[in-house]
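With one protein chain removed, the remaining protein chains of the complex are shown where they sit.
Up next, chain A:
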């Protein structure tokens, strides 16, 4: 029994929690932004894959790591624009458009990857982000190496949570965003253009998703391979429901999720006789469980999935 507990005392375990949580934080914030203005973005899974590829490709072809993050963000903006144009002015089905974006973005990322690396030998690697110890703070026993010895994008993700919470609840823009997601007619009456605001927000949200993908190739791993996103995007969509569309709780959800993921990974090596697939199923089953627990309690943005056309109800 003590082996189960011993895992919790290792620094590696807690360090991994933040590392695993980082792409989920980026993705969850991206989904949260889109849904807060009333648009479901199921493109996330593909946008993350494309972000992972774009980030990797930028660094592989000589750019520095932040150029990679930027390339991913720009690609995310473009896919966000595509999703936004189809779902906002045209008012097409957000479900189907999002799935279409996912299929398109992921297959396009595989296509471009294969163009860059035609032979199917082992995928070429890049030099990933190194852990960046925060002076002083990283010397605190236990807490230091886990919280303050992460890669730069992880810190960025944590800062973004605070920034997004501040933006949503403490700024006029945040009020406009939330109003657009609750009642675009009211927002329009206040002189806010729901269409433009939705398009812009979806673009920014998609850029965050793509940066979450880029974290996979530029920090968590050091190469790109097809299907590497492995449902992380869908998990982010579930986490947003779990978080009741609030940034702080989204961070909590991502950390909680990452904790279980890091724990099951280590548990696999300790427990004998249990098929490893059962452990790998846990993250997905946990996400479903989170949805069940929160489904009735969650306060969904009122206008989620409702297209807005001026003068049409």
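In this section, a residue touches a chain if its C-beta (ideal position, glycine included) is under 8 Å from a C-beta of that chain, and two chains touch if they have at least 3 such contacts; residues count from 1.
As a convention for this text, contacts and distances are computed from a predicted model.
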item	value
Name of the absent chain as recorded in UniProt (options "FAD-dependent oxidoreductase", "4Fe-4S dicluster domain-containing protein", "Nucleotide-binding universal stress protein, UspA family" or "Inner membrane ABC transporter permease protein YjfF")	"Inner membrane ABC transporter permease protein YjfF"
Contact with the hidden chain (one of A:23, A:76, A:100 or A:247)	A:100
Sole residue of A:62, A:172, A:191 or A:275 that reaches the chain not shown, by the stated touch rule	A:275
Residue among A:62, A:118 or A:141 that touches the chain left out of view	A:118
Interface with the undisplayed chain - residues on chain A	42, 82, 86, 89-90, 92-93, 95-97, 99-101, 103-104, 107-108, 110-111, 114-115, 118, 230-231, 234-235, 237-238, 241, 275, 277-278, 280-281, 284-285, 287-288, 291-292, 295-296, 309
